[in-house]
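Handing you this structure, nothing more for now.
For this depiction, one protein chain was excluded, whereas all remaining protein chains were kept in their positions.
Chain naming follows the written order as A, B and C, and within any one chain the residues start at number 1.
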Amino acid sequence: MAAMDDKIRKAGRHTSQSEGLIFEKSAPGKRGIELPPLDVPAVDAQKELGAAQARKAVEGFPEVSEIEVIRHFTRLSTWNYAIDLGMYPLGSCTMKYNPRVNEHVARLEGIATEHPFQPAALSQGCLKILQTLQDCLLEITGMDAVTLQPAAGAQGELTGLLLIRAYLESQGNPRRKVLIPDSAHGTNPATAVIAGYEVENIRSESHGQIDVEKLRELVTEDVAALMITNPSTLGIFEERIAEIAEILHSRGALLYMDGANMNALAGIARPGEFGVDVMHLNLHKTFSTPHGGGGPGAGPVAVKKVLEPFLPVPVLVSKPDGSLALDFNRAKSIGRVRAFSGNFGVLVRALAYTLAYGPGIRQATEDAVLNANYIRKGLEGAFDLPYALPSMHEVVFSDARQKKNGVNTMDIAKRLIDYGFHPYTTAFPLIVPGAMMIEPTESESKEECDLFIEAMRAIAEEAATTPQLVKTAPHSTRVGRLDEVTAARKPILRWKPKTSPEAAD
Amino acid sequence: MAYPTTFRYTKEHEWIEVKGDTGTVGITDYAQHELGDVVFVELPKAGAKLKAGQSFGTVESVKAVSEIYSPVSGDIVETNGALANEPEKINQDPHGAAWLVKVKLSNPGDLASLMDAASYEAYVAEKQKETSA
Amino acid sequence: MGARMVNFGGWDMPVEYPSGGIIAEHLAVRTRVGLFDVSHMGDIRIERSGTPGGALAAVQHISMNDAAKLSIGQAHYSALLYPQGTFVDDLIIHRLAEESYLLVINAGTREKDWNWVRDNVHGFACAARDASNDYTQLAIQGPRAAETLRKLTDADLTPIRNYWFTTGTVCGLRDVLIARTGYTGEDGFEIYVPSDAATSEMVWNRVLEAGKECGILPCGLGARNTLRLESKMALYGHEISDTINVWEAGLDRFCKLEKGDFIGSAALAAAKAAGLRRTLVGLEMIDRGIARDDYKVFDETGTEVGYVTSGSAAPFLKKNIALAYVPPSLSTVSTNLLIEIRGQRLRAQVVPTPFYKRPKK
Partner (left out) sequence: MRYLPKSPSERREMLEAIGARSIEELFQSIPERVRLKQPLHLPGPLSEMEIIDYFRARAAENSVGYTSFLGAGVYNHLRSVVTDALMLRGEFLTSYTPYQAEISQGTLQAIFEFQTLMCQLTGQEVANASMYDGSTALTEAALMAERLTGRHRVVVARSVHPEYREVLATYARNAGLQIDEIPFAESGEVDAAAARAAVSAETAALVVQSPNFFGVLEQVPQLAEIAHAREALLIVTITEAVSLGAVRPPTEADIVAMEGQSFGLPPSYGGPFVGVIATKEKFVRQMPGRLAGQATDNAGRRGFVLTLATREQHIRREKATSNICTNQALCALAATIHLCLLGKEGLKELAAQNLAKARFAAAELAKIPGVRRAFSAPTFNEFVIELPRSVKMVNAELLRDKIIGPLPLGPFYSELTKRGLVCVTETTSRAEIERFAAALRRALEKPL
């Protein structure tokens, strides 16, 4: 138990001001932006576009002043939890500190202002940024080539599988199946299907590792690839990874790695060196670009030499004169997965992050793994640990003990909110019933880890003595648990004005 | 809730009650219990063809989607429109008001492979053991 | 016995004995053994009359724990509830035989409890009677309680697990009920001997005699209260009352809604859905001062948020502790609160409870 000093601990309460919808503040004649006066002759839209095409007004749009907009969104912001407020131990999401300098440089004149169709001669700065980031990602992953185009991890996955399909087609047979472990992220199977593959699940063996013997049976001429996450979603490194790659390659299949957990490997080991053929990275995880409440992200895909010809267009090339350019004519390319040059703004932030660390990125990885193991140690005894193998950057407990008192992982997660923390990832991976997946990342101090451990232990105590207190949590937030059932049965997905927009036209 | 003896049951937890050449199909009390609060039901239009053992729709709860498999082959003669606005009926009265479709059987032989109430109850009991274990 | 007496529920009860004083008595129970005269406790017998199962059905109807789970020779903690899910009283229910139960209730609420039980078992195939006058109840509590009692009985105490009981000869008295129960958070026994003054005084003295080399002390209500507080055991009129429900009191684990309807169950199910309005937390004073019953509790912003139900210096923990009702939003461990003590707002902090846990052997 904590020393009985009066040291300020984490705030339990989330106080905030009330605030309605912006539409409810609207009054005719108010506005928050004024335009400079028109310096050319005004035109009559009715005449220019024709009565059929001209729009009279956008009904139901708010009319508010600048200060009202500032207050509205500032108040809304205070209803959010954030990394800037405290530990955000969401397993497999890698919620690490988002350096502010990244935001600054992404907004620079000459960076934010550039148009993707401007001539290459006037884009050398942008292209150098892309080139440098590519080089860094290749050095970190040990792969041979990379595309920065995919807009997010899930799109990176799709790109990766399309590359595999294109490569296998060029070998004569795209094959039918993709193998996916039962511990995989939900995006994996969804992606495989969209890439035109059938999904076959492969069970983990008792220690949570891929069952290599089973794999040996499953890999046939029909199997295009195995999609793995390494370290797995249990936070455990696949110790027989080289052997796994070996089995696939011996049957002409490829090894795809979901790079979601790269935060456990950067500077320690390189997927390119343990048999991975294709992998995607989540720049919004390992490379610290902000999640922003759910995006934007970026999901670069790194590949081995044999897959390079199939990369999406355009690809970055250097001209004889040493300048950089985009090459759009690539006969074997799978085509585009996104317009323009990917989420450039996100790529800029990722590069700023990488430059800040340089080779020191290893220290970040070490601290991430140190934190995860420290928390694991601190919670052993209080919670059930279903898989005992060494943890890397995250640790997965289960609610098995608390279930006896009717308290499940979601209840404990919600109670964490009262202790001033964001919940960990609940009920994932699926192979752990009542999973509690904790990833502290390197951004947490020892003190923050200690407070978290203390909170979790206190909740374990409460689950045993006053379960009802835990099951009805959170008690400290603006709103309590919301009625998701009614929300889904009778969805209200928008505010409605008195007159519908159609009526105005 | 008791499992009507006039019904036949599938391993995927659908029930069917046959009168003449038409069968009424629904999901069992066990199924609705496993799903939790049902929020949406997706059913084919009347006239659609069903094949025994194949999925013909989905039932959604807040956090789960589950396929509905047809116990028999045949043509759908009627679907339960009321469920569109009141999916909760599936939780309230799975063996009655919340029937899903009525099917004109093309192969009454299909029924032979289905469980009767007693064996289904035993089957469910097994399942519950697994989950509690 | 020359003890300092107070009137407790119509009984003259010792608060402390000259030989010790509350602190010494408290420490004796935590480290050695203490003897309590708790003859004031009330006893109710419920037995089958007529159709089988009548007694169990009656007990199930009037109490919140699941008596169907009780084996013969086993007891459990439970409570009698009003229809609104609040407390008539808490109690210990012993299953004496196939269809025979002994309900041990508080002195202060003895008459109320008895009337309430009588009225509510009406209509069940059972016979209930107030057996309070049949027994004198003595509690021998502490790590060396077994050692002390062993000298006075032929019953084998070792196999008796916590909240189980047996009968045996004690001090030559046959068929004495020996229960491994107590109200101190320590290991110990409560024995039920014939209630005539002579017998109870004889047993009292024999136990003190037998306990001498274990360092036994006679203990009064004062120590009984500090001991139960350190172990977060509820006391009627403090942590539980007719205005506090089971969830608020944090007695969830003794309340078995799943066993079927009983008095108060419907209201409790509803309360569960409605969510908690207040919850019982353990407090440790940061500033110097002792919180007492009904003192006001404030949050850091100075808003009144709740009240203290029991408070005291904890002799064994050597801290000033209290139990208090506060909103769930202020229940997290290490939340800072203020308690108004004689016009002064002193700082306290939420700590895990029970404050004291018996060291595992």
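As a convention for this text, a contact is a pair of C-beta atoms (placed from the backbone, for glycine too) under 8 Å apart; a residue touches a chain by one contact, two chains touch by 3 or more.
Bear in mind that the values here come from a model prediction, so they are computed numbers and not experimental data.
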Looking at A:Ala190, A:Val306 or A:Ala464, which makes contact with the chain not pictured?
-> A:Ala190
Chain B residues touching the chain left out here are 39-40, 42, 60-65
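Rule of thumb we're sticking to: only the chains that are shown with their structure count from here on.
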Taking chains as nodes and touches as edges, what kind of graph is this: line, ring, star, complete or other?
-> line
Chain occupying the most central position, where position means C-alpha average = A
Quick one: name the chains whose C-beta contact count is the highest of any pair.
-> A-C
Centre to centre, by mean C-alpha position, how many angstrom separate chain A and chain C?
-> 53
CA centroids of chain A and chain B: separation to the nearest Å works out as 38
Chain C: which residues touch two or more other chains?
-> none
Residue ranges of chain B in contact with chain A within the complex = 37, 39-40, 60, 62, 87-88
In the complex with chain B, residue positions of chain A that touch it = 484-485, 488-489
Of chain A, residues touching chain C in the complex | 1-2, 4-6, 9, 12-13, 405, 418-420, 454-455, 458, 461, 464-469, 472-473, 475-476, 480
